[in-house]
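Shown here: the complex without one of its protein chains, the others still in place.
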Amino acid sequence: MSKRKASNSPNEENGEIETVSLLNRGSPISKRAKTTITPKKDQTKKPSSYSHIDHARDAICSTSESGERTYISLREKPSVSMKTFRKSGQLLATPINDLLDQMTNERIEKAYQKVQEAEKIAAGKQTFRKQKTASASNQMWVDKYKPTRFMELLSSEQSNRAVLQWLKNWDETVFGTQAGKLPTPPASKILLLSGPPGAGKTTLAHVVAKHCGYKSVEINASDDRTTKVFEGKVRDAVEMKANWIGGNKPNCLIIDEIDGIHEGNEGESAVNVLLSLLREDKEEPTDNPDKKKKKSRLQLSRPIICICNNQYAPSLRKLRTAVTVFDLDKPTPTRLIQRLKEVCMAEGVRVDQSTLLSLCELNECDVRSCLHSLQFLAAKHSTITSSHIVDTSVGLKDIPRNIFELWQSIFQKQSKVGSVLGRLLAQKRREGDKDKENNSQLRNLTVGLNNSASDLKRVMEGCHEHFLRVNYIDPMITKTVETYDWMIFFEEMSGGAHGSWELSKYSTTAPLAIHNLCSTASQFSSKFPTVDRNFRTKRNENRATVKTFLHDLQPAIHSSYTHDILFLDFIEPLLHILQPTKLQINPSLLTPQEREEINQLIRFMSAYNVRYKTKREADKLVYVMEPSLENLLPWEGSNRKSVEFSGRDGMKEFISSEMNREKFKKKTEIETPKTPSTTNQKTTPTKENSPSKGRLWGSPPEKKNKPNPPVGQVKDFFGRPLQPASPSTPKKAAAARVVEEKEKTSFKYRFQEGFTNAVRRTVYMKDL
Amino acid sequence: MSTKRPLEAPSSKSGNDRSDSGAPLPWVEKYRPKSVDEVSYQEEVVNTLRASIERTGKTSTILAIGRQLYGDLFKSRVKELNASDERGINVVRTSIKAFAQVATSASTNASGKTIPPYKLIILDEADAMTQDAQAALRRTMETYSKTTRFCLICNYVSRIIEPLASRCAKFRFKSLTQESMEERIKYICDKEGIRFTQELGNGLSQVSGGDLRRAINLLQSAHSMYKEDTNAAALFEVAGKVPEQVVEGLIEAAQSNSFDTLESAVTETIANGYPASQIVSQLFDVITDGPLRDLQKAKIAEVLASSDKALQEGADEFLQLMNVFSVVMQEASR
């Protein structure tokens, strides 16, 4: 038996005789066998009628003259159905009662359908598209019963109309009656539709576009949405202006899921493209001085509809302000149930009102998920009852899905009354005691927590931040202590500081325990936890500040300090020593003693590399400490008043310029060979008197072009309170100062000090 | 635990070098026995597994053996690997194998001594090797037993996998007795010019707990700081022990039954820089020998244990000491 060439016959059970040709293919088989024998040749044609030898059954083997052996299996005598029928002692395969029932059912069904149809017609409603054909049965109901006409839309009439209205505004622009004349497009060019998933946003957009005679062009998350591609697509869709006459409809661009990828670059880039489109559009009418009209400059003359779930998504922030926003709510249960009924009827599924109601509740009126659950159930049962819905876990929206719902469900006990679903659940668990019901919430919570296991740290962060706000009853603070112990437990399980993950599967217990301890029946609104995050950013800022400070310490001192020492012992006294009180003094009114103190202060500051630096803050130049140690001082909520550094800018400025001079002095001492040469060069153009002042003008040419007259004057007043010679001078000097600020090299700046300091001060007073 | 020593350094030095105190070499290395005569055990080197309590001369013994066996050829014939070297499974598979594979012949060296025709691989701290590495080693050991002998040194035989242990002859090293330690210390003191007193000897054995290396290290440290005044008190300071008065003072404060007294005593102790972990372990000795009832002792011992662990994990010393002594106070007041 070298080869077995046979295939299983599907008819085997019928007891047909099968031949198995085993050896030489195609050789004739002895006619002596009283069976139908098909030679091998035919086997290829009708392979279904052959079978390999089945030892389990009786077979006759026959050998032909050529020595070929054929097995012929015997026909089984009694048929299967006969057997069963005999055994059950009945004549029919199905009991007559059942058959009768079936018939009645069918009759009722038919009658019911007729009545329903009649009802519908009577109501004058357009019959909903029916495609109860076999081929369509593998279509998703969601697609199958998608509204195609405006009137079929499920979303609230009001918003539908609003969107329609918006789109109609374009009519004049797009289908403008007078050709050749550019009509003004409507003010709002982009529509942002936002709403929860399953509200019917996409459908609405498409239907409305079709209704108004547009061809809808959709870009969604499945498309490549890098800036370049996206921009190209948008332009393609929007720019094709002239071509529509040839039977083509104008485009209406629908950008679906614009917030799709959370905070990723994609959403952002899409938004940026749109914004730039808007901007270009706005710019166009005003002016166009440069001749090269860029190709990309276009008039936004086609409507764009953007669709998103959360209009407050960070990536949409900019867009939101620039466009018209429509908030689309979920369809009302009544409308939804009506539609579901129609669908069920069309599919021949029997469902009663209350079942549908609970389905809607379960799925939170999400059209899509309702239909999905329904289709799923219909595949199994022809009649769907509420118990099916309660049992099935399909489409259960009860499980907290996002982090906010998790917090809510941790801190808020589920209310048991008021919803059909709740009643159903209560009914379902006939034992009905409270524990059971709590269990269901716990169970849902557990599932929810497991689903977001990767986010558990954040969940706990939220728990930590929120739980004190929940008004649980805790006279002896014992619950609070326990809650903290659970938090610590969580921390331990999730690996603590060193991140070992072996035990992390146990960490979901902690939120559940907190739920048990702290949840109340009162409303809890969860917010995103920000305190801890804020704290971390602030702390890191402070750390960075001190790090820079430490970084810049002179080598001899550097190794004497560490971060902790600086924070604990050093910075506060240092700031005291930097005598903020002296900052209140007007630098021009210093007594010699104060002057000496200021000098000491300056020495301190340069020894520890602390400076005052200018910073632009709301149109004003202010002096801040650098590194910003002063930020470390205020203690929020402290009873003690901390040191204030809100001294006069004038004084800070004075100190800063003095410091620069000191620094320069030191530098020149070191680099003596270099300095004179530069000085000479710079001095030559300025004819003026003393060389030291001449150096003042070692600044870029544009500075030299400035009116010189004040120089002499300023020099005379140098170092003393000065009355400005002419009102115009300080302004210009101020302007010059700004220039310097911008391209400040220490060199230039230093040179200005004696001179500009005086002028600057007056400018300040004038400006103030 | 082990000292990775530059192998060539000690071998190039003859015994005379020892008196040369100018060499900045730790005494442990300086006075490591150079021949088997200097250690108390002398065995033929076969596949040897040695186990004993820490620091009793295992490494010294085998190195001395090696030196005696090979003399000048020590460097080429002996490979020593300790915990500081990479000893994962890869090393076992590559470098150990490579070293073991090359056969050597018996030869005589310049001094006419016969050198055995095998090489020696010393795996110090073998119990720190991974299971995988040990498993990989067993085949290598058998295959190359003709050319190479292995010597495994460990603190705990139980941590050597069974198949490997069964391939070795085992030698157990006992803790050094106080006499033999004292002898060695005396020898070193002699060489280094320290006046040896019985008090010093006792102190040494107390702070080192039979660990010769620690004893020598302590002696050297004390000597470098105190020079000729090296005495038991200096040893205590160098060993980081807390003076007994300090611990007693704390206990006294606890017995005063005033929290303020205790607080200031603890603050004082911390301010003086005494390490809390040391106080905790010394307190244990004091308490167990003390007059309290067993149940009270047990309670204190419990808090001592948990504190010790906490301190290891980096807990704050002040709080832990306060905790310990508040329990002592509670118990003492009963």
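Residue numbering begins at 1 within each chain, and the chains themselves are lettered A and B in the order written.
Operating definition for what follows: a residue touches a chain if its C-beta (ideal position, glycine included) is under 8 Å from a C-beta of that chain, and two chains touch if they have at least 3 such contacts.
The rule we apply is simple: contacts and distances are computed from a predicted model.
Hidden from the displayed complex is a chain whose UniProt protein name, among "Ubiquitin-related modifier 1", "Rhodanese domain-containing protein", "non-specific serine/threonine protein kinase" or "Replication factor C subunit 3", is "Replication factor C subunit 3". Touching the chain that is not shown, out of B:Leu73, B:Ile89, B:Ile270 or B:Val286: B:Ile270 (per the contact rule at the top). When you scan A:Arg279, A:Arg539, A:Arg595 or A:Lys615 for touch with the missing chain, the hit is A:Arg539. Contact with the undisplayed chain is limited, among A:Arg317, A:His558 or A:Arg595, to A:His558. Contact between subunit B and the unshown chain involves residues 1, 3-4, 6, 9, 21-22, 24-26, 83-84, 214, 217, 220-221, 224-227, 237-240, 259, 263, 270-278, 307, 310-320, 322-323, 326-327, 329-330. Remark: the residues of subunit A touching the chain excluded from display are 464, 468-469, 472, 474-478, 480-481, 483-485, 487-488, 491-492, 496-497, 531-532, 535, 538-539, 542-543, 546, 550-551, 553, 555-560, 562-565, 567-570, 572-574, 576-577, 579, 600, 603-608, 632-633, 635-640, 642.
FYI, only the chains that are shown with their structure count from here on.
Centre-to-centre separation between subunit A and subunit B, using Cα means, comes to 59 Å.
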